[in-house]
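For this view, one protein chain was removed and the others were kept in their places.
Here is subunit A:
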Amino acid sequence: MAARHRSWGQIHLLLACALVAAVLLSLSIGSFYFSPAQIFRFVGHWLGLAPIAPEEALDLNVFATLRVPRVLLCGVTGATLGVSGALMQGLFRNPIVEPGLAGTSSGAALGASTVFVFGNTALAFTSPLGTAAVPVMAFVGGFLATLLVYRIATLFGHTDVLALLLAGIAVNAMCNAGTGFLSYIARDPQARNITFWNLGTFTTADWRGTLLVTAIFLPCLWFILRRGKDLNALMLGEDDAAFIGFDPDKLVFRLLILNTLIVSVATAMVGVIAFVGLIVPHMMRLLRSSDYRFLLPASALFGALLMEAIDVVARIVIRPAELPVGIITALIGAPIFLWILLAYRRRIAT
């Protein structure tokens, strides 16, 4: 067994190395191309090692204010969705859940939309929060939607797949209708902000938003990664988790809050990106194990890796224009979701 644990660590290490490579690729490719040598010169410049040539000042500016925050936001969002998918599958005790399906993302989008439309009128009380009002309301919306789906899906003690799917469809439809209504009554600049949530994208990444998402994500991730044993115990069901010394109610509630927090804040920043939370943990389960002590860190790393790769594709596929990443993830993710669902139903049937 000692060897098995070492190889979990080895997989994590391999994923981390691949992530570093993907980040470098993502830093260099786009409407501006930065060669690896140039990137190293920029880094050297920041470290005060070697000043750059004056003709590179514009490049440096683009790199520092546009490219770097975008790549960072992309990685954090991918890690958020990956770890969130694994976490929610653990909480629902079901391998087909993800934040898009369970209403977290669409609830967060609805919550964020309300600030754009009513921020100066009905929601004027949120104005002391300043720009933080958007993630705060995204969290409120995401949490209410997730709680509703969770309650319906686990109404009979165990997670009922049909109830889960139907509740997810209904709650998503409700939230999307709400967001659609808001974009319809909104005056122009607000409406543009709202519609982009249905097609997540990293083009709007700036340092302020990126740092906010990162600052919320890292402490939540630290706490979540320590709950691997607890999520394993929850596989047995709430009663049996309690019998081996865990408090399932407290556990589910706390993790649902943390999960909603990281997903909502990321969604408020980049919009709804579907299926990443489903595919990433699923591939990690196939790769090695469903043991959450392995799965949570692996999903965070692979989520970031996959997101960087998809964003690179989004930047180059219809150059010079860009494709919203949400379109690509849905295009790839929906068939994989159907495949997982069918495989799952077949196993249940036999």
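Things worth noting here:
The working rule: a contact is a pair of C-beta atoms (placed from the backbone, for glycine too) under 8 Å apart; a residue touches a chain by one contact, two chains touch by 3 or more; residues count from 1.
Methods note: contacts and distances are computed from a predicted model.
Looking at the choices "Membrane protein", "ATP-binding cassette domain-containing protein", "ABC transporter permease" or "NADH-quinone oxidoreductase subunit H", the name in the UniProt record of the chain not drawn here is "ATP-binding cassette domain-containing protein". Mapped onto subunit A, contacts with the missing chain fall at residues 1, 5, 93-95, 158, 229, 232-233, 235-237, 239-240, 242-247, 285, 289-291, 344, 347.
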